[in-house]
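The next block holds one structure in the form of structure tokens; read it before the comments.
A single protein chain has been omitted; all remaining protein chains appear in their positions.
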Amino acid sequence: METLEQIKSRITHALPGARIEIIPNDSPAGQRSLLVDADHGAAIAQFLRDDPELRLDYCSNATGVDWPEAVVKTKIKKQVIVEGVEKEIEETLETLRSGCLETVYHLYSMAKKHGPVILRLRTENRSDKNHLPSLTPVWRSCEFQEREIFDLYGIVFDGHPDLRRILMWEGFVDHPMRKDYVGPDDYDYEPTPHDDVLEKTKQHQAAEVKA
Amino acid sequence: MLPKDAGDGESLEVAMGPHHPSTHGVFRMDVVLDGERVVKLKPVFGYLHRNHEKIAEGTTYLAAMPYTDRLDYFCSLTNNWAYALAVEKLAGLQVPERAEYIRVITAELTRLQNHACLIGFLAQDMGASGTPLMYAFREREKILDLFEALSGARMMCNYMRFGGCRCDLPDGWLTQAQTVVAEFPRFIDEFENFLTGNEILMSRTQGIGRMSRELAINAGITGPLLRAAGVDYDLRKVDKYGIYDRFQFRVPLGDHGDTFDRYMIRILEMRESVKILEQALPKIPAGPIVDPKTKLRGFRPKAGEAYGRIEAPKGELGFYLISDGGPNPYRYRVRPPSLINLTVLEDICLGQMIADVVVILGSVDIVLGEVDR
Partner (left out) sequence: MTIEKPKMDEGLRNELQKQGVFTTTLEGIYNWGRQNSVWPLQFGLACCAIEMIAASMARYDLARFGAEVFRPSPRQADLMIVAGTVTKKMAPQVVRLYNQMPEPKYVIAMGACAISGGPFKQGYNVLKGIDRYIPVDVHIPGCPPRPEALLHAFMTLQKKIENQPLTGANRPRHLQADAPSEFPVPKFGVHDLEPPSNPTVWQSPKMVRA
């Protein structure tokens, strides 16, 4: 299979204006991914599926990821001259990462038996600008998975044929897979609480005493 | 739910499930019928949504292993393997040779009992009440005895570990396994004698619920369903994960993509699994069963992500993990073959009789623990 760099340059050649970034992966798996912009997401997916070299006809996995606002610490190495001697010191940089919701698609080719090519799309933020293009018209296997992402993460997929809650009931308001989701308070009977559960039980008991 | 032109008094809306004897658990289908023909079918999920992913994200990597048992509760060992494989990719662990053999043996035994029970349930859905299922469960008990001797539990084995397996084979296990495997073809013959040429089975399955190749690929169908539609895609051959490249076996393919082909693929896959087991059991080498570099306590893989997938009995079972360097996964995702195989349920049921919907669903082979997670 072509490298991600080759794929990226071919996409930008075929679809001028598409913004693509290669996301590195430091783990031994080494599965890097392509971050594509939401406006061209559907067109890029179409290109990847129909391109005769790639033929990524099979979207195996579609999933959501929640990235709340966080302070990210990165360590960088710097050459500094201290008392005339060049030294290498480590500096910790703190940057504020803005929050977003992300979808990840794992694409394979059944025709050419290669893969995966990993596609990522990000929303602008986690509250109101949470729209992404649906890839269900390109790969039908995304249909239920995108409904699940909508249900559990609250990403709205434009162009999805039937976007409803899938796992939780209609009328449920939260998106439980988000990192800041607060679950229902049913910690009234915990015979052996520990860790998180102990904290929640204590909170429940405090609320009970107040009431 | 009813189509707009309804109201002539001929369309009937039926909610099959979540309590229905044919839905194999708590699955619901909202079906609109014109007479006995299906004109619309919408699956409804979530009745067994046990928050597997959320719980696993709040606990350590190892503590998520017993939860994987409860995904597809017929095939706990293949679930273990898929998760272990994903974590091994994420952390760069190597699996010793003996553990790889044990994994192949247990996975193929799992496939045998899953397919046998599936055919039993399928025959039950067609009205063969009890007998084929009872034969299948008789064989399943023999395989469960092996699992119990190996791991201490019949169904929830929790046997695999990152970089190997939890414990070594008990004494005499291999001989016992060889006996079970040697007797299994007789059971398949017996099953086929009763079922394959049976007139009722043929008339209830042939030409029913046909799925085209193109639809199957586009909808991400995997496993026996995909191969019944004639697509040659078996991860044991494509990815060659574990040590599957060392064994001689064939990938059976269907021609018509109908319910009968799906039934037949399972029978043939059982025969191929027996072949793999016959090759693997005598060759199992001595040695360690877990990578000595693996840390069970304080296991923190480097930040990054990995997607690992295997050919589970129901299709491609994948685990997608994102690590942020902490003790628990930042994102833990199960790619459930059962859920995605239901994507085309409406397409293959349209125009069929309501009674055939039950049989088609039976041939898709779903387990709700995995559909809803």
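We just call them A and B in the order they show up, numbering each chain from 1.
Note that contacts are C-beta pairs under 8 Å (C-beta built on N, C-alpha and C of every residue); 3 or more make two chains touch, one makes a residue touch a chain.
Keep in mind it's a predicted model, so treat the numbers as computed, not measured.
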Missing chain: touched chains present in the view: A, B
Which of B:R50, B:R213, B:K237 or B:H256 contacts the chain that the document leaves out: B:R50
Contact set of subunit B toward the excluded chain (per top definition): 18-21, 25-26, 46-52, 54-55, 58, 66-67, 70, 73-74, 133-134, 137-138, 140-141, 154-156, 368-369, 372
Contact set of subunit A toward the excluded chain (per top definition): 167-174, 176, 181, 183-184, 186, 188-191, 196-197
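Basically, only the chains that are shown with their structure count from here on.
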Inter-centroid spacing, subunit B versus subunit A (mean Cα positions, whole Å): 27
Contacting residues of subunit A [partner subunit B, same complex]: 25-29, 31, 33, 57-61, 63, 65, 104, 106, 110, 113, 116, 118, 139-145, 165-169, 176-177, 196
List of subunit B residues in touch with subunit A within their complex: 45-46, 49, 51, 53-54, 58, 89-92, 215, 217-222, 231, 233, 238, 301-307, 309, 316, 318, 320, 322-323, 331, 333, 335, 339-340, 342-344, 372
